[in-house]
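Handing you a structure now.
A protein chain is absent from this complex, but the other protein chains hold their places.
Entry: subunit A
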């Protein structure tokens, strides 16, 4: 035996590929999972994991505290806050997360002109937009639903009423699902406007903060001047107050509007329609955005 032959490096030349080609649906699914993982920095550099992971942790800590308090305080029969209130009180964290991750989800491909490489492959514009939108919405859903799950599990451990808790948890999940779809759509549209990541971050923060600030100020003025009837209509003009309105009308939530002037079921229908229209509009805007972004 000549052992040295085993160390030889053979140039085996070019090998053609005869295996499976899984096509569009597979490519779309791969893009979705890659984007979703990317939204938490997985599969990216260590540096890009820092912010999303910190925000995720910050998002979960209050839920753990709530559970701990509920279990520790003797005689308590329910959680100190409702499931539907959680996203409203943590909206700053959700906003920061969206502002940091929506631009990375879409503007990297625009900035580095990678988009043509996607569209020169089997996937089409609709696959790309659907995959990116779904990934961003899923990432937000993971962020907003995990604390609710912690609270739910905690409440069951504390032996609170199972029926009540399940109903509340379900309402919270529906609410954050709607919130995830709405925020992801608006965030991606803002981020896709510019290939510059910094502008994207600023645009998303502006989109969330400025309308909210304006709406709550005008609502407060309306409340103070005794025009309480206007409050429920004013809430239509900012993303988070839209979610507040929908869940107050349909999901048994307690509103954060001034004076507790929540949205009635009738006006709630308008809120719901506006939310759905914004989701559909975001999708259409993204489709239009990528019409020209091809080759």
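Operating definition for what follows: a residue touches a chain if its C-beta (ideal position, glycine included) is under 8 Å from a C-beta of that chain, and two chains touch if they have at least 3 such contacts; residues count from 1.
Criterion: contacts and distances are computed from a predicted model.
Chemist: Assuming one chain is omitted from the figure, identify its UniProt name from "Glutamyl-tRNA(Gln) amidotransferase subunit A", "ABC transporter ATP-binding protein", "TAT leader-containing periplasmic protein" or "Putative tricarboxylic transport membrane protein".
Modeler: UniProt lists the chain left out of the view as "ABC transporter ATP-binding protein".
Chemist: From the list A:36, A:123, A:215 or A:274, which touches the chain that is not on show?
Modeler: A:123
Chemist: Give me the subunit A residues in contact with the hidden chain, please.
Modeler: The list for subunit A reads 13-17, 19-24, 26-27, 30-31, 34, 43-45, 48, 108-109, 112-114, 116-124, 294-295.
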